[in-house]
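The complex appears here minus one protein chain, its other protein chains still in place.
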Amino acid sequence: MTIETTDAAPPGIDELCRYAERLTESTPGPLKSLRVRSGDLLVELEWSRPEAVTVAESGTTLATVGVTVTAETPTAVEDGTFVVSAPLVGTFYRAASPSERPFVQVGDVVVAGQQVGIVEAMKLMNPVEAERPGRIVDVLVADGTPVEYSDALIVLAPA
Amino acid sequence: MTIETTDAAPPGIDELCRYAERLTESTPGPLKSLRVRSGDLLVELEWSRPEAVTVAESGTTLATVGVTVTAETPTAVEDGTFVVSAPLVGTFYRAASPSERPFVQVGDVVVAGQQVGIVEAMKLMNPVEAERPGRIVDVLVADGTPVEYSDALIVLAPA
Amino acid sequence: MFSTVLIANRGEIALRVARTCREMGIRTIAVCSDSDRESAVARYADKCVRIGPAQPRRSYLNAAALVTAALQNGAEAVHPGYGFLSEDPDFAEICEANGLTFVGPPAALLRRLGDKAQAKEIARAAGLPVLPGSSRSLLTAEEAREVADRIGYPLIVKATAGGGGRGMTVVRDSRDLGRAWGQARAVAQATFGDPRLYIERFLENARHIEVQVLGDGRGGVVELGERDCSVQRRRQKLIEETPAPGLPRELSERIRAAAVHAACEVNYAGAGTYEFLVDDGDFVFMEVNCRIQVEHPVTELVTGIDLVREQLRVAAGYGLSVTQADVQLRGVSIECRINAEDPLRDFMPTPGTVTEFLPPSGHFVRVDTHGFPGFRVTADYDPMLAKVSVWAPDRRQAIARADRALQEFRVVGRGVHTTQEFLREVLRHPAFRAAKHTTDLVDTMNQEPEHG
Partner (left out) sequence: MFSTVLIANRGEIALRVARTCREMGIRTIAVCSDSDRESAVARYADKCVRIGPAQPRRSYLNAAALVTAALQNGAEAVHPGYGFLSEDPDFAEICEANGLTFVGPPAALLRRLGDKAQAKEIARAAGLPVLPGSSRSLLTAEEAREVADRIGYPLIVKATAGGGGRGMTVVRDSRDLGRAWGQARAVAQATFGDPRLYIERFLENARHIEVQVLGDGRGGVVELGERDCSVQRRRQKLIEETPAPGLPRELSERIRAAAVHAACEVNYAGAGTYEFLVDDGDFVFMEVNCRIQVEHPVTELVTGIDLVREQLRVAAGYGLSVTQADVQLRGVSIECRINAEDPLRDFMPTPGTVTEFLPPSGHFVRVDTHGFPGFRVTADYDPMLAKVSVWAPDRRQAIARADRALQEFRVVGRGVHTTQEFLREVLRHPAFRAAKHTTDLVDTMNQEPEHG
């Protein structure tokens, strides 16, 4: 999907900026505003002449722009960290029970497949596992919070 | 679908941008707006004179492309010639009557305001005049042909 | 039936007419001015002819261009839509003189009913109640003064050639009459090319009720119920509905009978609307509109009758497809006119390009619009963007449905505003919900704080 390319934000923006530069060169006149969006590869240049607008877009309606993160594979974030997200809709728990210690704490190093939390749905405790090894750098959701499918739960950095 | 937009997005834009640049170089006049789309391969250049628009596209997004040619002012063609167009809907005549000689022939030099033809509508003979001086290089419409408002009739070159 | 019809109009009504033509197997010739080249009907019609520049005077009001376009393209009839030349007797004559059937009443009738003072006299002669006032057009301020002293104030000065809420001036004090008269005269001359005026008593808070009639031109007339068009801003209708809410059945029947009687008297042909004012239990005749009207969809939704089809049938000499007995009024219908105007800036038109255009849809919602993504709202013509009409078994559900439809209408474009949200406020207004509103509802709303 467009979305996936959109997800790879930095390179997308680079290219858009290059197009923007080239388009300015090809069009004289004082620039008024410049907008770069990675949301759907939109570059917008506006000159002081109010009606003069340059738009470069891929796809048509901005109404349809959106980012899709699939829970199947961990999501890459700029700095190389990865997000473990909810495998289903339910309630997120950090520990097997209120009395027990959380599966993981910030700073812990986990191996691939290690359980890092639980998402409970209809009394069923569904383990949340780290898809790849890493060090826990952040837990984004508080214990006992309702989560939707694919909500980001925990951030991992390469160990 | 994934594949589709991926191969359409950055490369598509890249191509269209190069195409757009070529067009800006090959055509005179201050650019007003430039639109590049890879969704349906559309390149649109619009000059600050609202009457001249160049469109290159594949697919049927014409609904969004504003092509406006007003009969008020003569229409510029790349090579600097000008078109005299029909001031109203009617029937074009080259002469005042079948027995008389045409107002102008190819090669004639005319002054601004000189009558070059007639558009008859409901028995009314409406003179067609050259808005600016020039030499007749072509008569595009045969004598007695129905024409719409703003149809191109005669091509003039600067004398 | 005609094989080819030229549609001498633009915007949603041109598209509306083209749709019925297509359903009837009639070839359509659209016309367009420079600023309408990419219009919906230009793409929809079987052919589109460029007839002139943006200025209406040189395009949609240009009879010669329209007739020439019709003749050049083999049209047998001309449908004038509403506005522009739709009620112009001269245009109707020119069409007929050139062998083109004008889809509307004959020129002579257009002339008689187009003269609003004369139309009022005809109605009075037919026994319809009318407001006290001058029985004919007045020429001098002295004449005006005499009539004014007789009928009293407040009174309203109207242009004989006016109508549809245009060319009217309310005078509340005798001292203002002289100046008002002079101004009205000048405006009438400028707007309609006809300085004649007439005077009648002004009703403060009346309901605007109109009756849709269809005439076969041979004395046969059926009525399709009434419409309430009391939600107006500066006499321009914003919301119309049928049946008229809270109108006593007996009164509704009397008004509709009056309209039918008056239409029979003049041998009415085609679609027409008799407009009345209703004020605590009484009604008075105002004027006749000899055209299809903007608000005709609500009548179509409760009757199931395609009014444009009936217009074409009558014009082609086929007569009406329905008798009065066939006319069954069912449920409630409400139309909302969405304009490209900014309610927060005194309804100033907001031209611009519409980048996103998603009209409402789904159950019992009808949309008549010439808009589309990429559509350019120009300042050249009236700012109406769409008509959203709904149907429901009762008024409460109809209002809820209209609100739902207005809410889901997405119009996005730099600089473009619409009246959607304002119309939703009207639908929510207690007076409207209780059907206690009169023609001053919107003006009073605009004086309320949030519209200061």
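The first chain written gets the first letter, and so on, giving A, B and C; residue counts start at 1 in each chain.
Here is the rule we go by: contacts are C-beta pairs under 8 Å (C-beta built on N, C-alpha and C of every residue); 3 or more make two chains touch, one makes a residue touch a chain.
Keep in mind it's a predicted model, so treat the numbers as computed, not measured.
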Touching the hidden chain, out of C:Gly83, C:Gly133, C:Gly163 or C:Pro297, is C:Pro297
Which candidate, C:Glu241, C:Glu275 or C:Asp368, sits in contact with the chain we can't see?
C:Asp368
Residue of C:Tyr82, C:Tyr198, C:Trp391 or C:Phe409 in touch with the missing chain, whole complex considered:
C:Trp391
Provide the residue numbers of chain C that touch the chain removed from this figure.
15-16, 19-20, 22-25, 44, 297, 300, 304-306, 328, 330-331, 356, 358-359, 361-369, 372-373, 391-393, 397, 400-401, 403-404, 407-408
For chain A, which residues lie in contact with the unshown chain of the complex?
1, 59-61, 63-66, 68, 70-72, 88-91, 121-122, 124, 146, 148-151
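Operating definition for what follows: only the chains that are shown with their structure count from here on.
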Given the contact rule stated at the top, which pair of chains has the most C-beta pairs in contact?
A-B
Where centres are the averaged C-alpha coordinates, which chain has the largest centre distance to chain A?
C
Let me have the rounded angstrom distance from the C-alpha centre of chain B over to the C-alpha centre of chain C, please.
38
Do you know which chain C residues sit against two or more other chains?
373
Multi-chain contacts in chain B, i.e. residues touching at least two other chains, fall at none
